[in-house]
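Note that this complex is displayed minus one protein chain, with the remaining chains in position.
Think of it as A, B and C in the order they're written, each chain with its own count starting at 1.
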Amino acid sequence: MALAPSSTPMLTQTDVARIRSEFPILKERPHGKPLVFLDSAASSQKPIQVIDAMDDYYRRYHANIHRGVYHISELATEAYEEARRKIARFIGAPEAEECIYVRNATEGINLVAYSWGRTNIRRGDAIVVTEMEHHSNLVPWQILAQQTGASLRFVRVTDDGMLDLHDLDRLLDGAKLFAFTAVSNTLGTVNDVAFLSARARAAGAVSVVDACQAVPRMPVDVAAWGSDFVAFSAHKMLGPTGVGIIWGRRELLEAMPPFMAGGGMIGVVRLESSTYAGIPARFEAGTPAIAEAVGFGVAVDYLTAIGMDRIHRYELELAAYALERLRKMKNVVVYGPGIEHRTGVISLTVGDIHAHDLATILDSEGICVRAGHHCNQPLMERLDVPATARASFYLYNTPAEVDALVAGIEKAKAIFKIA
Amino acid sequence: MALAPSSTPMLTQTDVARIRSEFPILKERPHGKPLVFLDSAASSQKPIQVIDAMDDYYRRYHANIHRGVYHISELATEAYEEARRKIARFIGAPEAEECIYVRNATEGINLVAYSWGRTNIRRGDAIVVTEMEHHSNLVPWQILAQQTGASLRFVRVTDDGMLDLHDLDRLLDGAKLFAFTAVSNTLGTVNDVAFLSARARAAGAVSVVDACQAVPRMPVDVAAWGSDFVAFSAHKMLGPTGVGIIWGRRELLEAMPPFMAGGGMIGVVRLESSTYAGIPARFEAGTPAIAEAVGFGVAVDYLTAIGMDRIHRYELELAAYALERLRKMKNVVVYGPGIEHRTGVISLTVGDIHAHDLATILDSEGICVRAGHHCNQPLMERLDVPATARASFYLYNTPAEVDALVAGIEKAKAIFKIA
Amino acid sequence: MNDFSGMDALYRDFILDHYRNPRNAGTLEQPDASFEDLNPLCGDKIRMDLRIRDGVVEDVKFKGRGCAISQASASLLTESIKGKRVAEIDAIGKEDVLENLGISISAARLKCALLGLKVLKQALALKYADD
Partner (left out) sequence: MNDFSGMDALYRDFILDHYRNPRNAGTLEQPDASFEDLNPLCGDKIRMDLRIRDGVVEDVKFKGRGCAISQASASLLTESIKGKRVAEIDAIGKEDVLENLGISISAARLKCALLGLKVLKQALALKYADD
């Protein structure tokens, strides 16, 4: 995907300095070193605005929502629904009611697998997924296939970490569902969601997009994508843990049976049977993550105020600089495609240093990277590497932190006596 | 259930004053009146310790858990697991790993209905529930019955709001599962969980206890109860929204297939199929509610420090005083059993004033009560009342707030020109 | 009683009167249009039956249960539509209902106040979808 053309100015050093000052955790000094947080792809840090909004919620207007007629319950209900509207606008959802609150993207995908999947997938049907899926967008489809007697088909990954699309239409032929990620959480590969969604639709398959790594880091417009379901988590985009969204097209959601049942999602309940509420309530059984929704809304405000196109471009700048420096290092292997096909997520290995050992040594320098399979075991098999270290960049990172990463890798090489 | 004998001293006025000072929201003045929060059965307020713990988490050590080898991720993982151990101790769970984090009690019950239910319930099997269940412990069983071809049987409710147990053994005969609440959220009725669990076991049925209203307000020991599954929510017991627990006996949990699938709950993932982790990870797919678990642990610390037996006795004291005052009022009908069978949840109606109107008038006096069916539609049918107003008491309430409630009801009567 | 004047204004006499003595209470036999709905969160319920001749509402009855706001609002609504043309009724909006009630309604109670209108509109929509 090419850079979206934009007339808004770049994030300057001053902007980034201000942003950094709003993230309290960046003042921490693990092992006495400044925190260099390069693991935002796993979970981002939170600005003070988000933390304060939840604090304020609990201090001033916490109450259960929807069923309360008193003042603080009205405030809580309104804040919960206002956050839904903000999130809907943020991703270009035609209607706020199409945005269902879930715990995380994983639950969102499972909701589709249970509610849409169990209703529509039958023995002999085909489900298409890709070889670069996070376990959360793979294992639910494996289980659905096992339980229904459907078959799985796989879009393969090329040696440079891109989707191998040469036989896509053959794979999609007769398929009922196509689940794919917008951005690889291991390689940073950016897929063409609009193209893939259109191919799915042309084949009569429903598209399920794992947008966990896309919504935090680039402008997203689900209507322009033309997808059917899109899942993402608040905690990766400056929001709190415990909340995420599954967006779906109204016609699809309205035709789906409930996933979980209980308080808040019902119409008329009799002992023997019940009717259910419309969307989004039908899919939000029980007391929801209210404070978390409020925090999520403020996270979206924060990102919107800066501008997703600027965040995207800044992250690409950091990634380009990191790739340039890392590719020059001896005995460092960087995985994934070139900068024109990726975003700020970089997987690498260093000589015969296992990724865990590398991460431990970087940690001793205050540098946080992830090590392991990144919930991408099949992709690791495909790349024939047991584990990688992964550095991921976000709006609060700096070129100096890229330099710190490079210096940390040099120290690891020295300790392991590698040239 | 009789009051647990205890040698610990009662909560004094001074104790309660100190407790109140630790709940920031109690300083709010809705409509210019002091907040009188009598809706803790829907969701409790939070002490500053809980709010600060989550604030501190986000400011100092937020990171995704389990897969991070760096310092703050270790801190987050340890805090998440330490909270699990605290909660397990709090409810007398033999092992912390038997406590599965869920969003709320509703999800906990659905987890059992999907994972245990779909594996063990077959056409023609019987599922027993009671007429006083919250929708969250009724509708999941209705759906399970519909999907499997099982039948539902109902333990009825007596006119004074108790379970009618005269034909319990007949109802349980041949049943596979018995789902019941420990405490009615509408009537405050306290059921004898140990007795009901034992009858279930004797009949060969698995017991699923909705402990949403029990764990916050009385000492609970799931091992002594002898139940199989127990569900509850943090937000009703001083903890945050977005987290709850389903506890289950290890043998049962270990034999159950996953509910949701994705990151964190897997063993080996290949493209075609996967193996799953042991408990509790098997049931915790995706990034969990980490900050919320941390807050939940602190809520449990707070309750433990005061002592659940004292909290229970104090709440009963308030309830007894409220019952005494309310029962003396003309045109006020109080539902449910006598104080010896209940806890501090009181449903009432006032003349021909609809519960919503009553709640609106009370709100104008700063008094928060719930109005409606309380997610108990079948029970309302049974009691032949379309809606009630419900006042519920907790450790931060005072006798003066009972007086405020009584005065508020008098005002409502005056406005509605009722004697 | 001036310390609860806000509530006195909300539950003014004519609201209580419509609540306790709803106008056009009951049902019609073989109505030309009919609909029942409820607010599942609070349990308020309203059914409306309409007799329509040549595009004019000749008669209307409603049956319901719920709070003073929802029942009085429905009662007032039935009074205001009798003898009106369907096209005129189509034009009735939320604001008209609230103005008719003459009281200020909080967000939490808005659904109560508007339930009658919602049911009325559904009844007409169903009828003219059928035709």
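Please note the rule applied: contacts are C-beta pairs under 8 Å (C-beta built on N, C-alpha and C of every residue); 3 or more make two chains touch, one makes a residue touch a chain.
Everything numeric here is computed off the predicted structure, so don't read it as measured data.
Listed by label, the shown chains that the missing chain touches in the whole complex are A, B.
Between the chain not shown and the residues A:Ser151, A:Thr360 or A:Thr398, the one that touches is A:Thr360.
Although one chain is not displayed, its contacts with subunit A can still be listed: residues 31, 352-357, 360-361, 364-365, 371-373, 377, 380, 386-387, 411, 414-417.
Listed by residue number, the positions of subunit B touching the unshown chain are 66-70, 73-74, 77-78, 266-268, 277.
Quick note on the criterion: only the chains that are shown with their structure count from here on.
For the pair subunit B and subunit C, the distance between C-alpha centroids works out to 37 Å.
Annotation: 46 Å between the Cα-based centres of subunit A and subunit C.
Computed from the mean C-alpha positions, the centre of subunit A lies at a distance of 32 Å from the centre of subunit B. Multi-chain contact residues, meaning those touching two or more other chains, occur in subunit B at positions 31, 356, 360, 371-372, 377. Residue positions of subunit C touching 2 or more other chains, listed in rising order: 41-42, 106, 109.
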